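Every protein chain of the complex appears in place save one, which is left out.
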Amino acid sequence: MKLLNLTINGRKHTKAVSPSMTLLDFLREELNLTGTKNGCDKGACGCCSVMIDDKPMLSCLLPALEAEGAAITTIEGIAKGNALHPVQEAMIEMGAIQCGFCTPAMVINGVHMLAKNNNPDDDEVKECISATVCRCTGYNSIEKALHLAASKMRRAAHDGS
Amino acid sequence: MTDHKMTDLTKGYPAKDYKVIGKPVPLIDSRAKVTGQALYTDDIRLHNPLIIKILRAPCPSANILSVDISAALALSGVKGVLTGADFKNNFGVLSISKDEPAIARDMVRYMGEPVAAVAAENAEIAAHALRLIKVDYEITEGVFNSKEALKPTDHPLHPELNKKNNLHKEILQEFGDLDQGFSDADVVIKKRFRFASINHGFTEPHATQVQIDNKGNITVYSATQVPHYLHMALAEVLEIPEHNIRVIKPHLGGGFGGKSDPFPHEMIAAKFALDLGRNVKIKFDREEVFFSHHGRHQTDLTMKLGYSRKKGITAIDLDTLIDGGAYGSFGIVTTYYNGVLLQGPYKLPNFRFHVQRLYTNKPMCGAMRGHGGVNPRFASEVLLDMACAELDIDPAESRLNMIHKENTLTTNEFRVTSVGLHNGLTEAIKRTKWKEKHGKLPFGTGIGVACGFFISGSALPIHWNKLPASTVRMTIDYDGGVTVYSGAADIGQGSDTMLAQMAAEVLGQPLENIKIISADTRTTPVDLGSYSSRVTFMAGNASRNAAIRMRRILIEAACDLLEMIPPEYDRPDAPDNFFRQGGRKPDFEQGFLGANPDYADGFIIEDGLIRSEKHNASVTYLDAVTKALEFGGILQTSGTYRAPKLGGKFKGAGAGLSPSYSFTAFIVEVTVDPETGFIKVDKATCAHDCGFPLNPLAVRGQIEGCIHMGLGQALMEEMIYDSGATQNPSFLDYKIPSAFEQPEVDIVPAYSDDSEGPFGAKEAGEGILAPVIPAIANAVYDAIGIRLTQLPMRPDRVLSALAKEREKNQEAGT
Partner (left out) sequence: MTAPKKDFDFARPKTIEQLYNLVQECQHEGRQFIFSAGGTDIMPNLKSEILSPDIVISLTGLRALNNIEKQGDHIIIGALTSLSELCSNNNIQKYLPALARAAHKVASPQIRNRATIGGNIMVENRCSYINQSPINRESHSPCFKIGGDVCHLVKSAKRGDDILCQARFVSDTAPLLLLQNSTVNIIGPAGSKEIKLADLYLNDGIESKSLMHGEIITHIKVEITENSLSHYEKLTIRNALDFPSLGVAALRRGNGDISVALTGLNTRPGVFHAKLENHETSDDMIVDICRKANDFTVTYQQDFFPRGYRKNMISVFIRRAINKILEGAKS
């Protein structure tokens, strides 16, 4: 066991972990943050995406200890209280959620993309979700949702300035 | 930028002033899912569970000489080890093929089959213990394809069947006069088609957790589409009364048929919990999901189709081998569906099918979206396209002319009620500018059409009994909140939302006032499960019927308060089929359409009031609820659905019978790169007749999802086996299309109003898939002039076919 210090959704954690434990298992099993899903455990489904220092990465491909000192955002940290992120709102509105197993990862990746660029073209949107498997929706509605979220965010940015 | 506007799928329908029905409603659990709060099976935290791991056979065919578990048992932290000897009874989703043991007993029938299981204090110990189990295998010669499996043998996979071969099920049915049919044809084409087995690819791996109380009762949380069947199988395998078992399906990460059987790990988990008196937990690795499979059957079929300019399709003769793998699963149903689902969407006067399902030493195949109908549909739609090409007939026009009329019987006596395909396909032809494109696009680009047909739930239950196919319980609390209790399993398709819509519409409540409790065998009445596209039709009707009963109670209470004489409901206690037509019986012969409750009683519930139109008087909804509660203290109704008596009198007449059928047409546009053989699907236009679309947003989701899956099967998905060994059990090697491969989708309305569906609705989850694939193949032909007869249509196959075609042309030229 080794000591791990990191910040998750704004909260600091210090915990002893087994060196071979992945960040995904750490989140799910040690911290009970079960919103991050395990779909393949080998880097090929994207369901375990979390933001590490503001970049989406696959938590199944990372020893937890690799996240020492990092700031991590999981799906549980995206909404601000009851206020959903525009990506979350748009996903609901567009019917981009069916079984929902891929949804947390889609949100994480979408939020990241739009934070960098709130006016993405079709290819950028596809790229953003291209490595997260969704077997239910065929991706069309998720793409629409991300475009919708982008326009919401553009409007908000415009109104704000 | 993509256009966010959506086609109004309810366009073309007579104006209906529904409040909730027919409106695009996001699934009611969306918020829980989008915030990560929704709990899937593996997310549930039971107190101090043991972790289970399964030892899987590394060979596809062997006798098990011995299993030595002593070292594993001796390992500190190991609480129990199970082997085949611990389970006496086999199970299987169909009562006629209960051939699967929870753990292999004397024989290994597929690579990856459970041969032992360990329950330990943590995953590491369990994994370690697996390595300490010594299994002595005597490797035997396996059977790895259907053709081999047909040969006589002294060592069949299932000796208990007392057969001298590996034939699991054989069906031969003939309708009409086949010879006459072919002699009526202007062109007869016969071709062989081959289809790889494919996997559901749901994102949530199988998982089960079992909670035990101190009286030996277990609660089984499982990622299952069929809580009811699981409940029955557990009782049988564990030999305990059903009332000691409670099955709950938490949020489910996709099924598509892949979670519609009871599974070995569910038996194993429950047994460990009972034996050890501890909570237990198991979750599959992705590779275990692939080893367990249950996907679409590998298929080798030959089809002969006759086509006449005047009459359309005159005859189909189908001969199919489907590779079932090691066990039965839904296989017998699959066997029938391979034949009978060809009965639509067109008239088919003369028809024969011969389907054989074989046992082989591979992971079993079972139900998968579009169950049994997908592969033969590919063959018939491609052959039809070939016939049209040969006779120089427009293949879309030709299809339009052959579609079943409403309210007809098919040759094998399926009752076809509503049909919205004609208007749907007509619209699709217009929208895609088909006439300007088909046969006229430059080399490398093409457009193709195909249609399909599917059941809206099987009319017969798979375990024969007289109970309703679906029952819903409905209560209203003191606070006016409505709760719907249904056994139906929401597997991501949105059935909970649909049930809520039914109740909200009839009871004049906003959707938020309706709470759903579903898929819990203790608290919810029986529903047979989420398979065969039955939920909207059956559970939907049950919910609607329960709500209609509830509404009557409320109206009577309102009348009491208003001191009015309550309306005379014809037969308040009538069985549910009475409600079907708002009082009138469904009358198929007379072609009665429009299964909507007419609120002829003159009352309206809305905005928290119950109003009498006639007397212009009202009471609040809450007062009426309180009044109604005075009598019994609780306010509760039930609603059921049972299919009407249907079908012919011949053997096998029950297969494919459904109270209603859905119809689909696809027009697909592709680009083919003749140098690399890559097929790119650019656009898919879909007309899906699902009756009245209860929730256009959900219908759209089903259509887009089916396109994705169809595309995968068409172009890249395939289970690869080497002598029975699964070669690609991962999401890296099993190629599920990404967002880049998904085409643009256009959905055109296909109007129909089903006489028996809830508010006129039919299925929208499965039937859409089958025509996607032949539409792509037909578009490829339009693009580069080759016919592909093997799935997936990999680039290398495209190139080989092109090369052959060139050779042929050269020979013809010289």
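In this document, chain identifiers A and B correspond to the written order of the chains, with residue numbering beginning at 1 in each.
In the analysis below, contacts are C-beta pairs under 8 Å (C-beta built on N, C-alpha and C of every residue); 3 or more make two chains touch, one makes a residue touch a chain.
Computed from a predicted model, the values in this text were never measured in an experiment.
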item: Residue among A:6, A:57, A:72 or A:96 that touches the chain left out of view; value: A:57
item: Touching the absent chain when the full complex is considered, from B:34, B:59 or B:252; value: B:59
item: Touch with the omitted chain, as defined above, among B:285, B:623, B:682 or B:746; value: B:285
item: Touch with the omitted chain, as defined above, among A:49, A:74, A:103 or A:141; value: A:49
item: Hidden partner interface residues of chain B, rising order; value: 42, 51, 56, 58-59, 111-112, 123-124, 127, 283, 285, 287, 291, 675-677, 715-716, 725-727, 729-730, 732-733, 735, 737-741, 794-796, 799
item: On chain A, residues whose C-beta touches the chain left out of the figure; value: 2, 18-22, 25, 29, 38, 41-44, 46, 49, 52, 55-58, 60-63, 65-66, 68, 109, 127-128, 130-132
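The definition used in the following text is that only the chains that are shown with their structure count from here on.
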item: Length of the line joining the C-alpha centres of chain A and chain B, rounded to whole Å; value: 30
item: Residues of chain A defined as touching chain B within the complex; value: 28, 32-45, 47, 74-76, 78-79, 84, 88, 91-95, 97-104, 107, 121-122, 125-127, 129-131, 133-144, 147-148
item: Chain B - residues contacting chain A, complex; value: 1-2, 4, 24, 26-27, 29-40, 42-43, 45, 200-205, 251-254, 256, 283, 285-286, 491-494, 697-698, 700-701, 704-709, 730-732, 736, 738-740, 742, 744-745
